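Removed: one protein chain of the complex. Kept in place: all other protein chains.
Showing subunit A:
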């Protein structure tokens, strides 16, 4: 089949640093094509050249066999390329219709916007996807999944030949992902090609036809996905030997149950107003306790309660040494508890501040010497963490927003580790982080655990829990229902533990 998109020998540098050295990509009509690679491999740069956000330094782009020059997003759209970015590129304050039709609104004879027709067309497209919502309402009043689908609806309304999805599923739950996949299959049936970028390798096998692998600004391989293995893909992404990876385990947490230490924090039958009904969990010294369960089962809520964010309605939280529970997060932090939240963007980083400032924010009171911040100690500390956590940054004064997701996460992790906590609560610590950085983050965590840190780990990825946690407390609808002990836990047994209870309550 002739190629819909052909990108040959694409080169691109930013301020002298090569982001793409020689990248190639070809996509045929009606296929779902994946691009995978670590953060910094050049996936986003390649996509942004295709969509007119960046301009290539060298190489050629062909659409339907003709050399194309695309220099603005608008030109890409007119050429039939629509993009759904990781950070939603829609306007939440405006209506669903506006977000779908913006720039291409149906007009009346006077040249004014025909809102009746616009609403109708938007409704029609969404109905095709099986979504029935009020298109006149603000987009922001709907869930991320709906917003994601609205972005796709926009692409479809513009008769796109190629829809690019950049980490489209990173904030969706399983059910929403199924709806999204349904839409992707629908697009495929209509002959629309989909370029799919995801960190979740499992997803690729469900939805993709072919895969292009990128590493260090180059395309290293292209495969028909049914002919690949997950291990093979990872080894090509990382440029490492598959056997070596296999030996180390797919995740770097390496759950190996040692004799657990003393109890640091113990919750007994706690209930809060936030949908937490009856949860018991203990965190001991030098172990990783996983919280397993589906979205909405109360994992984050349990963490909030332990951290003193939510007040208890009933039940009790006791600390080691018979001390009473934390009443506020400030008290929890002062007593050596850290909480790395799920929402890195909103609750974690301060984008315009530097790596150094972001890292030492919580530490400033301790760095004070005679009323001044002890710059020398601060610098030493930050340098130490940049080295030991392998944070890729141009320097400690670089604004954190310029770092990749994985490196931002490492800075936040360092922020908490610098406080030398006894307990660290990690809520989805590796979400949206590429495979390589994920492994690093996981092994850093394990290193600290071996030194006695107690971890409460929340993760939607069963693999991370199964391989990483020493024990897994399974939550269901706000109740803790069972506890699994490593070694011996498999993904199947974890899923069974979650599902089993499902049947019992239903």
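Just so it is clear, a contact is a pair of C-beta atoms (placed from the backbone, for glycine too) under 8 Å apart; a residue touches a chain by one contact, two chains touch by 3 or more; residues count from 1.
One rule holds for everything that comes next: contacts and distances are computed from a predicted model.
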| item | value |
| --- | --- |
| Protein name as given in UniProt for the chain not displayed, "Cytochrome d ubiquinol oxidase subunit II", "Sugar ABC transporter permease", "Formate dehydrogenase gamma subunit" or "Electron transfer flavoprotein subunit beta" | "Sugar ABC transporter permease" |
| Residue in contact with the excluded chain [from A:94, A:240 or A:323] | A:94 |
| Residue of A:29, A:59 or A:73 in touch with the missing chain, whole complex considered | A:73 |
| From A:12, A:33, A:56 or A:119, residue that would touch the chain that is not displayed | A:119 |
| Absent-chain interface as seen on subunit A, which is shown | 53, 72-74, 76-78, 83, 85, 88-95, 97-98, 102-103, 105, 111-116, 119, 136-138, 141, 154 |
